[in-house]
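Once you've had a glance at the structure underneath, I'll fire off some questions.
Every protein chain of the complex appears in place save one, which is left out.
Chain naming follows the written order as A and B, and within any one chain the residues start at number 1.
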Amino acid sequence: MAYVSRGFHGKRAKEREDARVPPGQYLTEDFPVLSAGPTPYTPLTDWSFTIETEAGQELKRWSWEAFRALPSEEVRVDISCVTKWTKLDTVWEGVAIDTLLEGIEHGATHAMAFSDGDYTTNVPLEDLLDGKAWVAFGYDGSPLEPEHGGPARLLVPHLYFWKSAKWVRGLRLMDHDEPGFWESYGYHIYGDPWREQRYAGD
Amino acid sequence: MARAAIRGRLSWTLGDVVEVIDETPRVRSIVLDVPEWPGHRAGQHVDVRLTAEDGYQAQRSYSIASAPEDERLSLTVEGLPDGEVSSYLVGELRAGDKLELRGPVGGYFVWESGMGGPLLLVAGGSGVVPLMSMLRHRRASVGSVGARLVYSSRSLEDVIYRDELERLASAEGGPEILHTLTRSQPPGWTGYARRVDADMLRETAWPASSMPSAFVCGPTPFVESVAAALVLLGYPPTSVKTERFGPTGG
Partner (left out) sequence: MDGDAMRLDGNAMAGMLGEVFVREMTGARVACGGCGAVEPVGAEHAYTQAPGVVMRCCHCDSVLLVVTQTEETYRVGLGRARWLEFAEGA
């Protein structure tokens, strides 16, 4: 191990024996802002969320008003970032992916979430359904801030948080799996924090 | 003082903390002896890594404050309110401790006396650190070019290296130092009292026709607005070198 710095503890709030904290993670009270690029500021009048086929054909589209008119729910979840911080009991408001995919006929097994700023991430469809994922527009009782992915981000709390794509604008349905941004640069294709699937090959 | 043209791959090394110097209430310099230090160039920085007993690690970059000619390596660190690394370096680290570091690094944001000038240095807060290395190097060099430092601080007590800057400025051939104090000024203050803006630069910067080399360092928004203003004053973009410290200046 590297040289241990006398008297250095870091700013972790607690030891990581808590059973809710996945292996290799540290608890944080903050909400760190991570980003791979500049913050997009798409005006709500220009914002839309679409479900597309692989070929780019639009199956469904919502404007911001239409999206906000959909039934939404408040959820309290723990989130884990691959950079090793975990935050417990985060409260979000969002529209379940189940609601968004309702009534759409497709043979897809996977989805690529795509965002403003050219960010993408892939998730198996079954990890987005049955109450496991949302498009979230509220955090901690307030509208989601741009640096945390507002106006809306994907929320898939059972996977590493890079899968919860900030500034999400839609899902491209696929009949196979394909790596998104971080996955194509060496991160794990699935990303289960409980199996510590951080990097490809883990 | 030697500069390796090509060096082996960088790796982490341990330096001995020889002295800590409180520069301002929030800023401390750390003087180190680093075995087999290869020398550095003014403007370069090091990466510092701290490891806790349970293996937790945190890493940050800090500019080298000392001149290449100085006997020992010196870093200057601003303690940030939420900074887990900076608060350790400014509050806990003491002479006798060791510090893990990697470097020196940087080849873009560097100045050597052979590179010419005149020099325009624009500093926001702790962005003055690499520029101080350049001024210290300039003092140690023979036949130096003209130099001006435009230095933005919150208040007089936040000015880092205040006495040394005064001594440099009053020496023959010394640089011109222009302070601006953005939050509070002492009674009788006649200097600038606002953030660096295009008008201030128009009044203080070398004219573009004198072919200056500009180095701008500090918080990201500061660096980006100053660099843009210099380009509008006619500085070729390639003559304005920038080093961003992030949201709060280090």
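Throughout what follows, contacts are C-beta pairs under 8 Å (C-beta built on N, C-alpha and C of every residue); 3 or more make two chains touch, one makes a residue touch a chain.
As the structure is a computational prediction, the values presented were derived from the model and not from experiment.
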{"item": "For chain B, residues in touch with the removed chain", "value": "5-11, 45-47, 61, 102-103, 105-109, 219-221, 241-247"}
{"item": "Contact footprint on chain A, counting only the chain that is left out", "value": "32-39, 81-83, 117-118, 146-147, 162, 182, 184-187, 198-199"}
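Note that in this section only the chains that are shown with their structure count from here on.
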{"item": "For chain A paired with chain B, centre-to-centre distance based on mean C-alpha positions, whole Å", "value": "38"}
{"item": "Residues on chain B engaged by chain A in the complex (per definition of touch)", "value": "12, 14, 49-53, 55-58, 82, 84, 88, 92-93, 97-100"}
{"item": "Residues of chain A touching chain B in the complex", "value": "1-12, 26, 30"}
